[in-house]
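With one protein chain removed, the remaining protein chains of the complex are shown where they sit.
Think of it as A, B, C, D and E in the order they're written, each chain with its own count starting at 1.
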Amino acid sequence: MKIVMAIIKPFKLEEVRDALTALGVHGLTVTEVKGYGRQKGHTEIYRGAEYAVSFLPKIKVEVAVADDQVQGAIDAISQSARTGQIGDGKIFVIPLEKAVRIRTGETDSDAL
Amino acid sequence: MKIVMAIIKPFKLEEVRDALTALGVHGLTVTEVKGYGRQKGHTEIYRGAEYAVSFLPKIKVEVAVADDQVQGAIDAISQSARTGQIGDGKIFVIPLEKAVRIRTGETDSDAL
Amino acid sequence: MKIVMAIIKPFKLEEVRDALTALGVHGLTVTEVKGYGRQKGHTEIYRGAEYAVSFLPKIKVEVAVADDQVQGAIDAISQSARTGQIGDGKIFVIPLEKAVRIRTGETDSDAL
Amino acid sequence: MVQRLLTRSAGAAIALGLMSVAALAQDAEVAEVSTELPADGQFVLNTLLFLIGGFLVMWMAAGFAMLEAGMVRSKNVSMQCLKNIGLYSTAGLMYWIIGYNLMYEGVDGGWFGSPGPIGIPDPATEGGDYAVASDWFFQMVFCATTASIVSGTIAERMKLGPFLVFVVILTGILYPITGAWQWGEGWLYEMGFSDFAGSTIVHSVGGWAALTGALIVGARKGKYSEDGKVNALPGSSMPLATLGTFILWLGWFGFNGASQLAIGTIEDAASVATVFMNTNLAAAGGVIAAIILSQVIYKKVDLTFALNGALAGLVSITAEPLAPSPALAVAIGAVGGAIVVFAVPLLDKLKIDDVVGAIPVHLLAGIWGTLVVPLSNGDANFVTQIIGIVAIGAFTVVASGIVWLIIKAIMGLRVSEEEESLGLDKVEVGVEAYPEFASGAGRV
Amino acid sequence: MVQRLLTRSAGAAIALGLMSVAALAQDAEVAEVSTELPADGQFVLNTLLFLIGGFLVMWMAAGFAMLEAGMVRSKNVSMQCLKNIGLYSTAGLMYWIIGYNLMYEGVDGGWFGSPGPIGIPDPATEGGDYAVASDWFFQMVFCATTASIVSGTIAERMKLGPFLVFVVILTGILYPITGAWQWGEGWLYEMGFSDFAGSTIVHSVGGWAALTGALIVGARKGKYSEDGKVNALPGSSMPLATLGTFILWLGWFGFNGASQLAIGTIEDAASVATVFMNTNLAAAGGVIAAIILSQVIYKKVDLTFALNGALAGLVSITAEPLAPSPALAVAIGAVGGAIVVFAVPLLDKLKIDDVVGAIPVHLLAGIWGTLVVPLSNGDANFVTQIIGIVAIGAFTVVASGIVWLIIKAIMGLRVSEEEESLGLDKVEVGVEAYPEFASGAGRV
Partner (left out) sequence: MVQRLLTRSAGAAIALGLMSVAALAQDAEVAEVSTELPADGQFVLNTLLFLIGGFLVMWMAAGFAMLEAGMVRSKNVSMQCLKNIGLYSTAGLMYWIIGYNLMYEGVDGGWFGSPGPIGIPDPATEGGDYAVASDWFFQMVFCATTASIVSGTIAERMKLGPFLVFVVILTGILYPITGAWQWGEGWLYEMGFSDFAGSTIVHSVGGWAALTGALIVGARKGKYSEDGKVNALPGSSMPLATLGTFILWLGWFGFNGASQLAIGTIEDAASVATVFMNTNLAAAGGVIAAIILSQVIYKKVDLTFALNGALAGLVSITAEPLAPSPALAVAIGAVGGAIVVFAVPLLDKLKIDDVVGAIPVHLLAGIWGTLVVPLSNGDANFVTQIIGIVAIGAFTVVASGIVWLIIKAIMGLRVSEEEESLGLDKVEVGVEAYPEFASGAGRV
């Protein structure tokens, strides 16, 4: 199993979720994060003083999937989150050793 | 070492923390997240337009533990976070290669 | 590749970012989190009732780096985030199996 | 009526003037009479006083809404706003349909008047010292205030429907009845009870109804642990609570000032001014007392105590804002502020869960203010004050208790545990207060 | 003028008195005359009424700002605040430079007056029934209200510059022209149209201008899916929206009450009081109707409908707040509240994106209120009411449509798609409304 963690543009969340659901992924967890990267932030002016907003709002999507679904998930996210503009984000794949569904105690792929 | 990452219902946080503390876990990090899963969200109506709130508030608990504590942590979280209702959440175990305590530079299990 | 995940004091973020940038790290993702640890929270009084604020505001920095940059990143974060006071935080190193840049489809170290 | 014309109208001045034309320039007595406002001017100014006082007190509805919105957790803020605009509207209808006449129409030393909708007299033929509609408006906003007091105490767990039903009864029947005893010139008034602007008639009545409500609906889930620990459930927004308090403070100038009921003569105008001064002094005394006590006792200054302190000072002076010297006004208000600092934790010990502190502020400070009227007002005496406090308290506790219990039996009063933990906004309102910020889910 | 002196001045009383000295004490007729306020007193009180009414309506500018700040998403809140303070200031300048005279100066049954800056008469020599500057102030805040109505509807996508340019035209030219037809005693006034405080003159005009703006600028991105689905875009802060509504409600006492235009006599004072009473009853009716309907239809009580219901009740009664009986006032307001609950989803079906509900509240309830004037006011008739509604609507739609289109051609009206999704605060204001809380980035 893997955790596929994607950093995406916030307004792409619905599309990403739909793409993952279409794959048969039934659960995911999202977090509001701020990203720093090649995408330039912007300069704001507050009372005559410039200040750089270099961290941009992003959404982190974490989804635990069985090994055979990893590539599908990556593809689904890539396609649905892409705008072609800088700042589209990243997908990271992290090993997942164990998963437990708290309610039932089921483990691993049964738990996803 | 592992990172035990649990997605739980928000109002269970205190119990989970107490259960982990009882195990001798001295630190943990929590994040407010939104979860999408089998637990249906609810439909709200705003000015006559229905809209689905499919992402539900959850709390992510991350705790780094030594290998021999992993099962204990899983059990502690499972028991303390369980309501038996759908949406109780998941526990994920992720390998942790290294840990450093910034203040002292101690590493690995000394750092936890 | 690894994900270096650091929990730091919020006001150290700028310094940490600058230290990482100096290393040639071009991207990172930050999340507002709350930490529970050896650092005592504080007791507040609201309308005559004491209550403990045991979760303290922290910032989680996640940065994906190539293997040869891991130690450099750890050192950079350690130095820039250290105040020497309790509560300075932790650095965790997690294996990263794959990275994808959504915009271009580049993978792994090209994607960072 | 002839008497009134003689003392108030310019016509009288003329009559007198004609009797002693030669003496006019020298005779101060006569000249003084002639400086008076003609009766229509007094009518206009009295009406204006009611209208200004009325819109200031109407504004207090917003003050309660903001104070309560700031003191509840974010998951219940929309509901609190809804309850407040709903109760103000309900009061506005009930006090027209039945309340005003029940309170004022033919009480004549008795227990209540004749319920029924009030009609507006034709302005062209209207007589009296002020426009009836202006009096209705001014009295109606007082009635609404009573209901506002209740909504804060029982916040975060009571359903909307039952609450509004209670407000229907409170503003249509309960408040008008005890109001009739005093302001409708009923039995209590005849006995010599004194309550200038309603420390008891308005604030304690609201406070008693809130107390019975709190007892019957029970505490919020999580407020009191089984081991007896009191858990703080901090409110969502201190600036909104502060705004609400300032709004209430502003509105109180209308509440107390226009309760002089007339401003057409020098005496009345000066009295209204004195009331403004004393009202502000008492509020300031309440704030400073709460700040100092909270620093001394807790080593920190609790903003919410300072805010409650202002309101307790205001409630305390409301029973008699005219007669006290400035120093006494400050002292009365300061004791009000102290009541807050001591009574809030005390109520928590008794597991009476009062979200915004309405019981200390309105009930206890209201009793205090009513009790001390005889210190400055020679027409009042302690025995009658106590009789009034007890009679009105007893009636309101019993009557509102019965109403709460009936509503509970028929509709149920509170949401389910799960709904309470989700927050009333999601469950009953459908619109979260801050959909983009707060998770609405327990605080970390 | 002699007549006026006879009926208003104390001097007249004296004259009469001298003619029948002996009869004075017995003759009620004479005594009555002598109770009147002298003319200067009436001038003072009328002026005071305008000033009080004026500052209450000025306060409505804050009400619109808060209501709209609460109803837009957090990424556009600073812009909404800026548009509101900007439009109030723009209106304040334009109505001085050109608007007031265009509306009032020498209309004489015609279509408009003589544009040009108004001068303030020297107080020392000023005559008339009230101070000219107080009237200017009172009329100016009405003009600003019209512009406030527009800003809410076209929120979250229109650029600041074009919006303020539209406000320049609206407050300097369009509003004064239709205003002149009626309040400037132009052709519509002569025809017998009746609109006491401006259900049509102010609210519908603002509503029409908002409607044309909404049609021309188009809906917010994401509001309507291609498959016809309507997506809710909940506002950032319900307590601010509630505060704004209470502010507007308070301000409306000035809006309607001071539109009696005089308070120096018993009749006028009683009329102002009646207006206060009916205004409050209608608003309460609007709230309760919206609460009940929203519970019945949606099984939840939408707070924003309750808030809009209050405003729709207020707009509905604005055309005739004096003549209706209390029961009729409640009914008129309640229908206003119902209009909101039905019209908001209807507009969404037509893909007219009105962020705050200004079109149902101000345009539709304004039409409703104007239409039902003849129910209580015998001087009005349905035909003339309809003529007025249609004429003013037609003019405003055409004229404001042309203005919007010209501005669109020259400056463009809306921000780019990307800017819209980033939020106007980042793009045009540079200051986020809540820099520490909201990500300003889509809601999860």
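Heads up, the rule we're going with is that a contact is a pair of C-beta atoms (placed from the backbone, for glycine too) under 8 Å apart; a residue touches a chain by one contact, two chains touch by 3 or more.
All values derive from a computational prediction rather than experimental measurement.
> In the intact complex, which of the presented chains make contact with the chain not displayed?
A, C, D, E
> For the full complex, which residue in E:M103, E:A133, E:V205 or E:L413 touches the chain that was left out?
E:A133
> Who touches the missing chain here, D:L37, D:V230, D:L261 or D:V415?
Touches the omitted chain: D:L37.
> Which is it among D:I288, D:A319, D:V361 or D:A391 that touches the chain not included here?
With D:I288, D:A319, D:V361 or D:A391 as choices, the missing chain is touched by D:I288.
> Name, in rising order, the residues on chain C that touch the hidden chain in the full complex.
Given the touch definition above, chain C has residues 10-11, 13, 30, 32, 34, 42, 44-46, 57-59 touching the missing chain.
> Taking the full complex into account, what residues of chain D touch the chain not shown?
Spelled out for chain D, the touching residues are 10, 13-14, 17, 21, 24-25, 30-31, 33-38, 41, 45, 48, 52, 56, 73-74, 234-239, 241-243, 245-247, 249-250, 253, 257, 263-274, 276-277, 280-281, 283-285, 287-288, 291, 298, 300-304, 306-307, 310, 325-327, 330, 434, 437-438, 443.
> Residue-wise, where is chain A in contact with the chain that is not depicted?
Residues in contact with the chain left out: 34, 44-51, 55.
In this section, only the chains that are shown with their structure count from here on.
> Could you work out how many touching-chain steps separate chain B from chain D at minimum?
Minimum step count, chain B to chain D: 1.
> Strictly by the touch rule at the top, which chains does chain A share as contacts with chain D?
B, C, E
> Pick the pair with more C-beta contacts: A-E or B-E?
B-E
> State, to the nearest whole Å, the distance from the C-alpha centre of chain C to the C-alpha centre of chain D.
Chain centres of chain C and chain D, defined by C-alpha means, are spaced 53 Å apart.
> Which residues does chain B have that touch at least 2 chains other than itself?
Touching at least two other chains: 30-32, 34, 44-46, 55, 58, 94-95.
> Mark out which residues of chain E touch at least two other chains, giving numbers and ranges.
In chain E, the residues touching two or more other chains are 234, 298, 300, 302, 304, 444.
> Can you list every touching chain pair?
A-B, A-C, A-E, B-C, B-D, B-E, C-D, D-E
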